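Every protein chain of the complex appears in place save one, which is left out.
For chain A:
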Amino acid sequence: MKVRIGIGIIVFFSVIAIIGPWLNDLMGIGPWKIDYDAIAEPPGAGHLLGTTSQGTDVLAQMIAGTRNSMVVGSVAGVIGVILSVVVGVTAGFFGGKVDAVLSFVTNMFLVLPVLPLTLIVAGYVQDTGPITIALIIGLFGWAAGARTLRAQTLSLRGRDFVMAMRMIGESKPRMIFVEVLPHLAGWISAMFLHLVLAAILAEAGLAFLGVSSADTISWGTVIDQARQVALLNGMWWWFVPPGLCIALLGTATGLVNFGIDEVMNPRLRTADIKAMRKALA
């Protein structure tokens, strides 16, 4: 049940991200459209979530912002997951010198302070768009995941079924992709969700600090603008929605990860499939 709620929230935001522009058109609103008759208006019939101090529609901004925030999250998630799988699984499976080198690199990235580093890089790159931020988060945020996957792969590699498949002469690539990787699916999806959330938060944080390009709208930029005006004037309808969205997505990833933990629990390991079904029910 918890997992379902989590997945439901994530699907909801993904759908909004995909159909966002079309949805705004449908409702006849737009993130940049200024309504001079309704400046700083609280939620009402004309503007469901009210308007900003410039007279733009908060709902329209939220819908447009969802797309950018989700893009930042998923791009960072995909890059980070690919890196952590490649580095972590390779190190764990092959061991020896390969492991020594990859673990060294992993540990180096692990101690890098990601957010300050992101600030520095963002400061150098002109016009820090969502993709840039996603790239930075993905490229610097994979190490913790790689370390976990290395440990998991290491333990899988010594398990009887892997030894048995090695004894019948299974090739290394098939051993990794067919025998080992599917067992890491839970970890990998947990990692992906974690990175998505981290990237969305980082992007919001950067926007909050004013590091983001002026012509993109994301949950973070909405908060940033609201911070400058809304807090002073008590315009709660402006800053509550983006804050709520971030909190909701955070809760959702938490719920899904919680369910994944249940599946990965060694107590249930012998009945992976059953446990998976139960946790998803």
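Going forward, a contact is a pair of C-beta atoms (placed from the backbone, for glycine too) under 8 Å apart; a residue touches a chain by one contact, two chains touch by 3 or more; residues count from 1.
Methods note: contacts and distances are computed from a predicted model.
Engineer: Quick one: find the hidden chain's UniProt protein name among "Anti-sigma B factor RsbW", "dihydrouracil dehydrogenase (NAD(+))", "Ger(X)C family spore germination protein" or "Dipeptide/oligopeptide/nickel ABC transporter ATP-binding protein".
Structural biologist: Of the names offered in "Anti-sigma B factor RsbW", "dihydrouracil dehydrogenase (NAD(+))", "Ger(X)C family spore germination protein" or "Dipeptide/oligopeptide/nickel ABC transporter ATP-binding protein", the one UniProt assigns to the missing chain is "Dipeptide/oligopeptide/nickel ABC transporter ATP-binding protein".
Engineer: Could you tell me which of A:41, A:57, A:179 or A:203 touches the chain that is not displayed?
Structural biologist: A:179
Engineer: In the complete complex, which positions of chain A touch the hidden chain?
Structural biologist: Listed in rising order, the touching residues are 159-161, 163-165, 167-170, 178-179, 182-183, 269-274.
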